[in-house]
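Note that this complex is displayed minus one protein chain, with the remaining chains in position.
Chains: A, B and C, in written order; residue numbering restarts at 1 for each.
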Amino acid sequence: MPQPSPITEAHHRWPLRVYWEDTDAGGIVFYANYLKFFERGRTEWLRSLELEQQRLKETLKGLFVVSETRVRYHRPCRLDDRLTVATRLVKTSRATLDLHQWVALHDQPTVVLCDADIRVAWVHAETFKPMRLPPTLTNVLPKP
Amino acid sequence: MPQPSPITEAHHRWPLRVYWEDTDAGGIVFYANYLKFFERGRTEWLRSLELEQQRLKETLKGLFVVSETRVRYHRPCRLDDRLTVATRLVKTSRATLDLHQWVALHDQPTVVLCDADIRVAWVHAETFKPMRLPPTLTNVLPKP
Amino acid sequence: MPQPSPITEAHHRWPLRVYWEDTDAGGIVFYANYLKFFERGRTEWLRSLELEQQRLKETLKGLFVVSETRVRYHRPCRLDDRLTVATRLVKTSRATLDLHQWVALHDQPTVVLCDADIRVAWVHAETFKPMRLPPTLTNVLPKP
Partner (left out) sequence: MPQPSPITEAHHRWPLRVYWEDTDAGGIVFYANYLKFFERGRTEWLRSLELEQQRLKETLKGLFVVSETRVRYHRPCRLDDRLTVATRLVKTSRATLDLHQWVALHDQPTVVLCDADIRVAWVHAETFKPMRLPPTLTNVLPKP
């Protein structure tokens, strides 16, 4: 597994702290919990575009759901570590967004703990059928 | 904190296993995760009465929500431990159930790790307003 | 259950946001997850006293573990809500701390969603036996 340099200035960044809830008996952050960090990163990236998901659900009857993830775990981290989660839109398709995300130490942002390719689909909030991304979204999403 | 003997034959019992997800960097089960175990115990106790909560929500527009908990943590437990979670209805009121629950080592059921008094309220699934317990529930709940 | 007014100026306060990970299929924050919020509040309160738990474990071979909780759930909250978690030391004993904590809406801090009495014990990091609180801690803890 070659490790690319996943960090760019184009990534939206959000600070995090590692709490007891995030760790496991190995003394490090449990692997599934990075997906919580990535989700917080995506949510805050959307919020930075003035898109709140609870409101999207109520007004557009749509949800973003994850359809595919590829995550590379490079180094562990521990209780009390300060982290940065970063998010960048890589590609927009008719009904999906492809994102690149990473988690790094906040004070040493070149020390990437974990990076991921994430595909999210825009689906109907009741049926979970894929829907075309509406202008409310496409008009504010950055051009990748 | 005196430790009562919380175990009775009247408790519904359900087996559990401690996985990595349940532990924290202290090497033991994280305190909030016992509330997941208690929730699984209540759900399986309801299921043993042929009450499925997804169906209750669809047919009766109601949910059980927890309104008060009192939890006493007696001893820690670790990865791979086999546990039993036990649940007993103590009191039924107009809109609430009072339950007693404990978690013990499966193979030494007198070694109680944690026990709890839990009050759950029956509420409207949209407004979360308390509702009178319907006959569908009161007819099948055991007399405490 | 009478609801006292649990808010005081003496509480340490910490901001939180509700993410997807915190919610459940009822559309609200899952009851166990408030204990994560309370734990974050206690950790940040300790950090405000320059006490980092990873360092305490390494230097003093001790951990704080929760020995008893009493939580009252007053109102639900939802995805995207901004919250405040507040923490106040109520009593210090030989080997335990008693804390009062609450979670409220950030922008309406009198709307308390949940409040709790939490007892934590200082224990040996390997044996989990209670230990006397060391001067490193008692010297910096506020007088309740």
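The rule we apply is simple: a contact is a pair of C-beta atoms (placed from the backbone, for glycine too) under 8 Å apart; a residue touches a chain by one contact, two chains touch by 3 or more.
As the structure is a prediction and not an experimental result, all values here were calculated from the model.
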Chain not shown: contacting residue from B:24, B:39 or B:115: B:39
Selected from A:16, A:66, A:105 or A:141 as touching the chain missing from the view: A:66
Residue ranges of subunit B at the interface with the undisplayed chain: 17, 19-21, 36, 39-40, 43, 52-55, 78-80
Hidden partner interface residues of subunit A, rising order: 1, 25-26, 28, 31-33, 35-36, 39, 54, 63, 65-73, 75-76, 125, 128
Missing-chain contacts mapped onto subunit C: 20-21, 23-28, 30, 32, 78-79
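Simple rule for what comes next: only the chains that are shown with their structure count from here on.
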Centre-most chain, if every chain is reduced to its averaged C-alpha atoms: C
Rotation angle superposing subunit A onto its copy subunit B by C-alpha atoms, nearest 5 degrees: 180
Same or different contact residues where subunit C meets its copy subunit B, judged by the half mark: same
Chain located farthest away, centre of subunit A as origin (C-alpha): B
Euclidean distance of C-alpha centroids - subunit A vs subunit C, Å: 28
Computed distance of Cα centres, subunit B from subunit A, in Å: 33
For subunit B, residues contacting two or more additional chains: 25-26, 28, 32
